[in-house]
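A single protein chain has been omitted; all remaining protein chains appear in their positions.
Per-chain residue numbering starts at 1, and chain names A, B and C are given in the order in which the chains are listed.
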Amino acid sequence: MRVGIIGASGYVGGELLRLLLIHPQVEVTVATSRSLSGDFLHRVHPNLRGMTKLKFTNPKPQEIIDACDFLFTATPHGTSAKIVPQFLETGLKIVDTSADFRLHNPDDYEKWYNLTHPCHELLEKAVYGLPELHRKEIRKASFVACPGCMAISAILALAPVVKEGKVEKDKIVVDTKVGSSGSGAKPSLSTHHAERYGVVRPYKPAGHRHTAEIEQELSALAGDGIKISMSTHAVNMVRGILATCHAFLTSPWTIKDVWRCYRGFYGEEPFIRFVRDSKGVFRFPDPKTVVGSNYCDIGFEIDDHANRLVVMSAIDNLVKGAAGTAVQCMNLMLGLDEQTGLEQPGLHPV
Amino acid sequence: MRVGIIGASGYVGGELLRLLLIHPQVEVTVATSRSLSGDFLHRVHPNLRGMTKLKFTNPKPQEIIDACDFLFTATPHGTSAKIVPQFLETGLKIVDTSADFRLHNPDDYEKWYNLTHPCHELLEKAVYGLPELHRKEIRKASFVACPGCMAISAILALAPVVKEGKVEKDKIVVDTKVGSSGSGAKPSLSTHHAERYGVVRPYKPAGHRHTAEIEQELSALAGDGIKISMSTHAVNMVRGILATCHAFLTSPWTIKDVWRCYRGFYGEEPFIRFVRDSKGVFRFPDPKTVVGSNYCDIGFEIDDHANRLVVMSAIDNLVKGAAGTAVQCMNLMLGLDEQTGLEQPGLHPV
Amino acid sequence: MRVGIIGASGYVGGELLRLLLIHPQVEVTVATSRSLSGDFLHRVHPNLRGMTKLKFTNPKPQEIIDACDFLFTATPHGTSAKIVPQFLETGLKIVDTSADFRLHNPDDYEKWYNLTHPCHELLEKAVYGLPELHRKEIRKASFVACPGCMAISAILALAPVVKEGKVEKDKIVVDTKVGSSGSGAKPSLSTHHAERYGVVRPYKPAGHRHTAEIEQELSALAGDGIKISMSTHAVNMVRGILATCHAFLTSPWTIKDVWRCYRGFYGEEPFIRFVRDSKGVFRFPDPKTVVGSNYCDIGFEIDDHANRLVVMSAIDNLVKGAAGTAVQCMNLMLGLDEQTGLEQPGLHPV
Partner (left out) sequence: MRVGIIGASGYVGGELLRLLLIHPQVEVTVATSRSLSGDFLHRVHPNLRGMTKLKFTNPKPQEIIDACDFLFTATPHGTSAKIVPQFLETGLKIVDTSADFRLHNPDDYEKWYNLTHPCHELLEKAVYGLPELHRKEIRKASFVACPGCMAISAILALAPVVKEGKVEKDKIVVDTKVGSSGSGAKPSLSTHHAERYGVVRPYKPAGHRHTAEIEQELSALAGDGIKISMSTHAVNMVRGILATCHAFLTSPWTIKDVWRCYRGFYGEEPFIRFVRDSKGVFRFPDPKTVVGSNYCDIGFEIDDHANRLVVMSAIDNLVKGAAGTAVQCMNLMLGLDEQTGLEQPGLHPV
């Protein structure tokens, strides 16, 4: 199976390369970059030095179509919407990691992204690429929109309890902490090491765009409108997201109930782990312990004092939050074992 | 004015030393440590090398009484309650930085600290040492209980809006991120660099003891019971706290209203700064920008989508969160200019 | 092939587990820990949660012998010397990761470790486990002493030029920078996050014990006594070593000469990469780019001004510096493809 990556010089592109170069059932044939065309991959992905002779190229669409059986588009928001249609027409299966096709309702693009979506018809066709919620559709899909990293962490944390209808629907706080790779590979003053190191910087206290995806998915589960109160913070690490979700219970619940609800919802999901230990250092989810892996760790606590449920989820934003989920979707779309190429544990300590 | 520090080898003790050694109107005459008695201060406070010939000692109470006019007790919780009374009896003015005298209601010690408080009568005498709320009482006090670091950040963030009665009283989420110096100077596996570096570790999703102080102070301001939903996270920095406070508005409010409320409440407070810029890297409070200073930076945002007010506050947990506030209280208790010895700006970048 | 790990709760033990649990040709049957016997591996190796049902045990020697075909001893220095002999006698093949069997000359233990070695005869039998130098002997060995992490980085950097005899033999400076995982898993004040974060701490300006191994191996290559001037520094990362080696040329040399020398020496070594680029961010070796991988990146520069050759090498101290090299040795000893289970690239960015 020949696979191409459009936009391979960014961090999601680099992570797709890392996973796909050792994936036993695909071969990466195309890795595009306009600015780095002709350069070795290790120019910007130094970890891949010596892994491949592949170079960045800047091919014409037809060359991509000829060289690939499957396509990842890791292009910036706005670009994907322009380039995806031509490839889809040729029957290529595609996973897009941009935000361009995640929302089903075109009005949401007006509201959250302040733009008129150029191809409404594809919004209907695109499957929201979260296997834990849409495995069946993904298996049959030819076009999958990979969710946003913040959205994945929040949705996986909240899906079970929202579906069970146990929390107030309009007062769900999602307080998110994210590492610097989430800002992408383009330097700016706000990502300058001397300015970014050691911060706890609230970069979007309200109005984060991923709110739209989260509400779309959770409302569908709840069968009713869910309102998310999201605030996002940059913290001093490179990889990882912790989403701390605070929700208020509509009726009493015990920890045992929470366990039952979450175990029931996720069953044998291969990449969901529950973390709630009574001893040891890592008693709740922590992004540190999933670095490099495709796991989403979920933990919870009940605050009797305030009638509150706290659910925490930790992911590596570049793996389960992007490239890992994208590969998981590819595996499903190609009929492969879903875990293929994603079995590596994280690193610890790191 | 001769000043003593009981428990000078910990991080709060060290920070008191840093501030007091260059304070123009006091002289540190006693710095106690049982384990380091006879050693130079720089054995554990390497920044103070060359600043003083003072050594740690382990004096008897009478020696302390003879050598000091003012006392800081930076002793562990539980120890302060045992040693403070004997010093107070002699007329020494004291600021205690432990939790032993922060709560007025003895029952709260049973509930939150699981202990029977040994000296109820002192609970009534102790003034809660937050100058922004209790300046007048502190000026007249002979005994002040310095607030907890998490409490300071949360109370200063929420006091104005809680007093104005604009938010739902039982659904206030305080999501706190704190650096490793907040865990004290004693090593453990959870603070081992390889385990603690790069984390976003939810160490107390519910039930943090500072909740009690926060509710005590905010309820007094509200004239009604306030319930705080607090979750605390360890993040990858040494100094600093960011408290992100999420509250739900009981009636519409604009950013202009918030500005009016907060400016009105704090007036010309010397150590409160408002941070809400439309450009630049630091548009909201960030603990990085207060490292080494006594400032509490406060910022806010209104989330119309979810009818939510987000208030963020940033402090250096060892300065405004402990030693700086303690010195501020001392200045007030001694009739000095409140800002004496606390005028240094923070370091940036750091 | 059933594999056991004696001392599996430390960082080298954890890394062996990470590599071996997904190694396609072995099965981990025993992971011992006295203090954690009965506990899941993820109690201290949280990355391994969900990867295995295996628990720590504290078996008797005979139980280990019965359950394993191959043994890794990741025990503290001193302990390995006591326990290895009984296992070797039964024909078990062993890789020991302690320092106990790395030096051939018992006198060196007196000199550098200040101890009388308890089993001289095994010192002769143990092969120094650096495949790049001793591949043939390792293939035939039943007992391999895995080198020290600092030693690996220094030896691989210097071997080619020392063999070629181009530098002054008694003035080779090795200035090493290492992450906190190199201090092991046991907490202490010097590894306490608040004390260890942000340091560049010279912890052994002279007299580091790995000097002995480095001189042993390089002197053998040179056919003459080599003297190493080593200084080691703790820096603010968890994984990784950079060795900067400064040597003075005995006669003029060009960069082209250096390339020829190093390419000639290493040929097609699977885990040696040369890093010397004229553009990009990572123009020389950097431990950041090998995190999680078994690569040793080597780069060099000639300083005409001072007649100096600078050789830099970067490794992940837990992989190529310990567990990865140990597995590489195991593969050789078992007649497997040397790269099996070690093909994963590092993570970037991380």
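Keep this in mind: contacts are C-beta pairs under 8 Å (C-beta built on N, C-alpha and C of every residue); 3 or more make two chains touch, one makes a residue touch a chain.
Because the structure is predicted, anything quoted here is derived from the model rather than measured.
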**Asked** Which of these touches the unseen chain: A:32, A:153 or A:181?
**Response** A:181
**Residue, one of B:2, B:77, B:104 or B:273, that touches the chain absent here** = B:273
**Fill in**
Sole touch to the unshown chain from C:18, C:93 or C:177: residue C:177
**Asked** Out of C:158, C:312, C:327 or C:342, which touches the unshown chain?
**Response** C:312
**Item:** Hidden partner interface residues of chain A, rising order
**Value:** 11, 179-181, 183, 185-189, 191-194, 196-198, 236-238
**Fill in**
Where chain B meets the left-out chain, the residues are 11, 14, 18, 21-22, 43-51, 180-181, 238-239, 273, 275, 277, 279-282, 286, 289-293, 295, 297, 343-350
**Complete:** In the full complex, chain C touches the hidden chain through residues 170-171, 173, 175, 177, 189-190, 194-195, 197-203, 205-207, 211, 227-229, 231, 233, 235-237, 240, 242, 244, 246, 248, 281-282, 284-288, 291, 299-308, 310, 312, 314, 349-350
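In this text, only the chains that are shown with their structure count from here on.
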**Message:** Based on mean C-alpha positions, which chain is nearest the centroid of every protein C-alpha shown?
**Reply:** A
**Request:** Compute the distance, rounded to whole Å, between the mean C-alpha positions of chain A and chain C.
**Result:** 36
**Message:** Can you work out the whole-Å distance between the CA centroids of chain B and chain C?
**Reply:** 46
**Whole-Å gap between the CA centroids of chain A and chain B** = 38
**Item:** Touching two or more other chains - residues of chain B
**Value:** 189, 194, 197-198, 236-237
